[in-house]
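The structure under discussion is supplied below as structure tokens; questions concerning it will follow.
Missing here is one protein chain; the remaining ones are kept as they sit in the complex.
What follows is subunit A.
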Amino acid sequence: MEPGAAGALRPVLERVRADGRLTVRLGGDWTTRTVASIDSEMRTLESEATGPVLLDLAAIRVMDTAGAWLVERLVTALDRRGLAVEVGGATAGMTTLLTAVSDAARLEHPARSKGAFGLTAFFATIGMLVYRFSEQFMMAMHILGATVRGAQLKFGRGHAISVTAIVHQMDRVGIGAIPIVMLMSGIVGAIIAQQGAFQMRYFGTEIFVVNLVSILVLREIGVLLTAIMVAGRSGSAITAELGSMKMREEVDALTVIGLNPVGVLVFPRLVALVITMPILTVAANAAALGGAILTAWFYSGIEPETFIQRMHTGIDLSTIFSGLIKAPFMGLIIGVIAAMEGMRVEGSAESLGRHVTASVVKAIFCVIVVDGLFAMFYAAIDY
């Protein structure tokens, strides 16, 4: 046990057979750090012995619980086979150790039950997925339903809405996101303009890149990019906040005080998302068009004035609104999914990480699916 014992001895054992009795002499250091080398030999001894056994510990220099465990394991195994075992040469310290571990040696550890395999496991997984999906859908609906009634403060102050909380959340969710959302949209707008202009140059219709970019950005790209950025940036933050509050029983504390945690925690965030998403979308649209104007000017020589004139004829108010209408829905989806995942966090740090990931992945997936549904809907009503 002495650290710096550079001269730690390997544990050794020596078998001596005499008069039908097996004497095993143990020697060296029997400590946690050294016993690995002797473990398998001690196990073979368990089945090797046929008669009475004497374990002689006199030559052991140091022993700790791991060494004592190996000795006691052998004694117990031989005992179970009905062989007489005797332990000799133990110092007082060793005897204390051996007694301390003997209880553990007598315990049977049930083999771990194996999970289902093959076809059963396959169907079980699918069943579990379906069940979990319905459970999560219900939970999301509960959260949505709970927020419909507002912050739900006690004693009939049902619709007392905390303006401060909402404005604070709007600042964090919305204002903070403006730089990154505008940067991303600007770059994507520029890329679309360049690619469009490059292809249309073959037909001599480079000017149509204005229609392409403005319709694509205003109807789809602006709101979609914003939603994806917000899901990654704010959705994950909401899940992590709610999750760690749940882990530290803050959510339970709110319930006990008489506040509805969904109302107090989720409602302001949800409202903030619903309000800021259209605003962010406007900013994203402007940035994307700005990027496109610059690219069209430098890459295709389309003057900004021409671009804007051309845009006037290419789009109308419905183009702008068809994109903006989607924004609050996207915000709602991101908020509900983030809140649901946050509330599902359990005790461990790993669980928090898993749910934050799930929140972002699910939110982005749902946002894209909903965007597709909107496209089909608009096509059906000719909007």
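Rule of thumb we're sticking to: a contact is a pair of C-beta atoms (placed from the backbone, for glycine too) under 8 Å apart; a residue touches a chain by one contact, two chains touch by 3 or more; residues count from 1.
Just so it is clear, contacts and distances are computed from a predicted model.
Novice: Can you pick, from "Sulfate transport system permease protein CysT", "ABC transporter ATP-binding protein", "Dihydroorotate dehydrogenase B (NAD(+)), electron transfer subunit" or "Septum site-determining protein MinD", the UniProt name of the chain not shown?
Specialist: "ABC transporter ATP-binding protein"
Novice: From the list A:V16, A:I126 or A:A349, pick the residue that touches the absent chain.
Specialist: Residue touching the chain left out of view: A:A349.
Novice: Identify the residue among A:G51, A:G93 or A:G372 that touches the chain left out of the display.
Specialist: Looking across A:G51, A:G93 or A:G372, the contact with the absent chain belongs to A:G93.
Novice: Out of A:S40, A:T164 or A:T313, which touches the unshown chain?
Specialist: A:S40
Novice: On subunit A, what residues meet the omitted chain?
Specialist: Against the left-out chain, subunit A lists 1-6, 31-33, 35-36, 39-40, 64-66, 69, 73, 93, 96-97, 100-101, 103-105, 107, 109, 112, 346-351.
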